[in-house]
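One protein chain omitted, others in place.
What follows is chain A.
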Amino acid sequence: METPLTHNISPGREPPDLAQYEKAGGYAGLRKALGMSPAEVQAAVKESNLRGRGGAGFPTAQKWSFVPMGDDAPRPKYLVCNADEMEPGTFKDRMLLEGDPHQLIEGIIISAYAIQADVAYVFLRWAYKLAARRMEGAIAEACRHGYLGKNILGSAYSLEMHLHVSAGRYMCGEETALLNALEGKRANPRAKPPYPQVSGLWGKPTIVNNVETLCNIPHILNQGAEWFKSLSRSDDGGTKLYGVSGRVKNPGIWELPMGTSIREILEEHARGMCDGYQFRGLLPGGASTDFVTAEHLDLAMDFDSMKKADSRLGTGTMIVLDDKTCPVGMLLNLEHFFAQESCGWCTPCWSGLSWIEQILQDMEEGRGRASDLELLESHTRLLGPGHTFCALAPGAAEPLQSGLKYFRDDFERHIHEKRCPWSQT
């Protein structure tokens, strides 16, 4: 089984420096790309069926295709790498940032070339201190060796790259909020349209791509779209970083073919539940995805299959709920997070989420009322897509609406028994 993204990564060891990265075949994809036209690079990525790995799964080449090209296009154009990994339960981009920074840098340069960007920013979350040091070192190394700066590798193409270390807020992961943060403002989302591809950073054409998405690009250029598609077990090309956390025997992260089943990830790689714990359900791709349960274990973890089960692939990092953990308590933890991280821009979000948190808190402390279930359900509808500027509130509604469906008996027990059945007292 091929694992292009993690091929150079060995946990606990220093990442490859530039010479080692080149020796392992690094920057060959960039050399190839520079011999092609930007349109040809975009076509190669389109052919590969690469879909964005930040959570939404938008086809990468299609995103790029909206950027104005040619001599009349507004300048400068920007390429932003979204490395603001803050989705609870998600720890995949950190491995790529720490483990093989040159792979990411090469992916950024090729992608920037494809849209003819002049400046690239890596928007990194503040907590990733080791990643910041390694990225900074690798960017400087790439500059010294002519991979960045003026006339890259003797071509007519030039690109500046800067690392921006955020001051921390979940909202910054949202693409338009991230642009506001880069401009030195509060990270509130922007109305779309205009889309960032046309009017993004400082009003100029801008592409925002996730770390894992960008790390795939050198391999697509180097080994071709057909090879990339052959790595996958589904229609989406490539491999995927899948993670598991919670009460499993071997929590961790693995690069596997896109479309690997939940069961295979959970049982073969995470080696099943810890002794004495039973599986009840899981959030398949971070905090803002719908629960799936035992009946869904044979689903393929790809964008379309997970959608058919009314959930989402999201970030592909699963959070497992066991029988000794209270589902209402878990939802309280999740909704507290979303309420706290809401930027306060849209009323349904800041008001609705703190209301939801209060209802769940009451239920956990024995003050639940029979009418609460209906109230929570109405909130999931009011927070659904279309009522807010960004996806934070709809994302917060996903675990709640599916939790109400799959763990209804547990909610009712809280109300009838006037206490949390899992609490010790």
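Basically, contacts are C-beta pairs under 8 Å (C-beta built on N, C-alpha and C of every residue); 3 or more make two chains touch, one makes a residue touch a chain; residues count from 1.
Convention: contacts and distances are computed from a predicted model.
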Legend entry - Chain not displayed: protein name in its UniProt record ("Ferrous iron transport protein B", "UDP-glucose 4-epimerase", "Family 1 extracellular solute-binding protein" or "NADH-quinone oxidoreductase subunit E"): "NADH-quinone oxidoreductase subunit E"
Legend entry - Residue of A:80, A:187, A:258 or A:328 in touch with the missing chain, whole complex considered: A:187
Legend entry - Candidate in contact with the missing chain, chosen from A:21, A:64, A:170 or A:279: A:170
Inset, instruction - Touching the absent chain in the whole complex: find that residue among A:110, A:266, A:306 or A:321. - result: A:321
Inset, instruction - Return the single residue from A:59, A:218, A:243 or A:368 that touches the missing chain. - result: A:243
Inset, instruction - Identify the residue among A:25, A:149, A:224 or A:251 that touches the chain left out of the display. - result: A:251
Inset, instruction - For chain A, enumerate the residues touching the unshown chain of the complex. - result: 85-91, 93-94, 121, 125-130, 162, 164-170, 181-187, 202, 243-247, 251-253, 283, 287, 317, 319-322, 325, 329-330, 333-334, 337, 340-341, 343
